[in-house]
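Every protein chain of the complex appears in place save one, which is left out.
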Amino acid sequence: MIRFVVSRVLQSLVALAILSVVVFVLARATGDPLQLILPMSATPEEYAEARHYLGLDRPYVEQYLSFVGRAVTGDFGNSLRARRPVIELIRERLPNSLRLAAFAMGISLSIAFPLGILAAVKKGTGLDRTAQVIAVLGQSLPTFWVAIVLVEVVAGRLQWLPAGGNQGFTSYVLPGFTLGWFVVAGMMRLLRSGMLEVLDSEYVKLARVKGVVEHRVVWMHALKNALIPVVTFAGIYFSILVTTAIVVETVFAWPGLGRLAYEGISSRDFPVIQAVVLTTAAIVAVVNLSVDCLYAVIDPRIRHAR
Amino acid sequence: MPAEPLADRALPLPDVAARPDPAARGRRLPVVSLGIITIFVLVAILAPLLSPGDPGEQSLRNRFKPPVWMEGGSSRHLLGTDRLGRDMLSRIVWGSRVSLTAGVVTVLLASAFGAAVGLVAGYHGGTVDAVLMRVTDATMSFPVILLALILAVTVGPSFTNVVVAIAVILWARYARVIRGQVLTLMGLDFIAQARIAGAGAWRIITRHLFPNTLNTLVVLVTLQIGYVIIVEASLSFLGAGIPPPTPAWGSMISEGREFVTSAWWVSGLPGLAILLVVLAFNLLGDWLRDTLDPKLRQL
Partner (left out) sequence: MSVPVIEVHDLRTHLVTRWGTIKAVDGVSFSVAEGETLGLVGESGSGKSMTCLSLVRLTPRPASHIVGGSVRLDGDELTTKTEAEMQRIRGRKIAMILQDPMSSLNPVFSVGMQVREPLAMYHGLRGATLTERAAALLASVRIPSPAARLRAFPYQLSGGMRQRVVGAMAIAAPPRLLIADEPTTSLDLTIQAQYLGLLEELQDRHRLAMIFITHNLGIVSRICDRVAVMYAGRIVEAGPVRRIFTAPAHPYTQALLESIPRLGARTERLTAIEGQPPDLARLPGGCSFAPRCPQVMDRCRTEAPPEFEAGPGQVSRCWLRAPAGG
């Protein structure tokens, strides 16, 4: 088991390393930030001076190495626009994004799980059909559309819930719901099809033959097997949540990482762009790692293989 | 009476195939989905002919005209007009070009490249596989929308940028899935047989492996088109997609943002269009998956 974890961690690190190079190149590709920072009337000398001051005139390889070196310690340099350490900006914004993502994931799973399992158990009934309709709609509706409708209608017209902001729990509801909507859809279908397959298996049949009570058959014998693909996808969905957050955060004016990225890109703020992408990737990597470990816990066959 | 020991043989009788599967659903063609897709494809292709007017023609006098079935609507603007007086129907018709082309082209590019990578990685195994998979993993963890935004800011928003930005990350998904399939196939006897017969890597990959992954590819491609259409629309919504004046459903929704409760059709109709197209592709993809390769249920 330890070997498994270690090898997965190493793989993640390699992936992150590759990513850092890509990010470095891309950030530089957004153009020259000085054009946005310095006034239009700046002279070439002033440009050169600013460039030197910001370290942008050193060879690329050197820039990359110093970037990586400091990134590992959490020092992403200063935001070119805000003149503050990027790490501070991230510290301010990241928790908001994480909380939103966690909230979205939480409500999605708590809706998807019972619905998906029950849809399978009561296959063919009205509940099942409704669940399937919800699922397919959820994966076909564009997030931003749902977002603006909710903002205008529920928050604007009806004033039932706030559209973001700081009002505690209720602020999370609309953006969280928008973000998590399609996760509900995907998870529910996954659980439903997984459970259907498992409920048809020989070992479930044997459990019933043994006289095990039906709800234990469903919620213990069957579910644990159906969870395997669900866990895998939970990881993928979480990553999608993190990346889709940009849209939701924009619509709901949520002060999170997504917004930060958007602002950084618009102002060609390399350090911010680099830092945001790396942070996102690191989060995704950590989540994938956890998912793999969880996977190994659930399915003993994985533990002993590899 | 002879007490012969009977040979230990199973009864040599053919299997009774007469017990049909009571749980089999009707495998009817998803007519509605195919119909919707066909309509939209035709609309996209024939846009210049079908569009009643110029999608860019502004008329400040005719702003916010409601659709024909509502009070104040007129048959000149069947679906009403937006805040600059432009005809909604024309814009939606032209917008379909953007969305569908973006969807199809991106997915085709990504799947071609991704399948190639997956085939090669799965076939060779070992170091080649390990390296390719690390690259794939790194790619998959890069946020699509972020990349598109960066490109939009760097090179300027354009159709090509959107396609490239999405395809450059989407291929990784195909690579992973196809590689998995290839790994399973490699364990089967017919590959070993081909090798013994002297077939080289290229031949095995193209003649033996690829055709067996076609089912999976078709299903994935269909399911992904809907996803790409939504991503493109999100990008247009954020302003990083197809630039004006080309009408794109996403940017149309963005323009109508503040009028959702008053002139709902400005945002509502393009949104409905997206919903219909994506829904159709998703349903078609589901049906294809159930018919061609049920093991893909997890996708």
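Each chain carries a letter (A and B) given by its place in the written order, and its residues are counted from 1.
The criterion applied here is as follows: a residue touches a chain if its C-beta (ideal position, glycine included) is under 8 Å from a C-beta of that chain, and two chains touch if they have at least 3 such contacts.
All figures in this text were calculated on a predicted structure; none of them were measured in a lab.
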Given A:Ile18, A:Ala102 or A:Val212, the one touching the chain that is not displayed: A:Val212
Footprint left on chain A by the chain that the document does not show: 124, 201-203, 205-214, 221, 224-225, 298-301, 304
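The criterion applied here is as follows: only the chains that are shown with their structure count from here on.
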Centroid spacing, where centroids are CA-atom means, of chain A and chain B in whole angstrom: 21
Chain A residues touching chain B - in the complex, by the definition given at the top: 11, 14-16, 18-19, 22, 26-27, 29-31, 136-137, 139-145, 148-149, 151-153, 156-157, 190, 193-194, 197, 229, 232-233, 239, 242-244, 246-247, 250, 261-262, 265-266, 268, 273, 276-277, 280-281, 284-285, 288
Residue ranges of chain B in contact with chain A within the complex: 134-135, 137-138, 141-147, 149-150, 153-154, 226, 230, 233-234, 237-238, 250, 253, 257-258, 260-261, 267, 271, 274-275, 278-279, 282-283, 286, 297-298
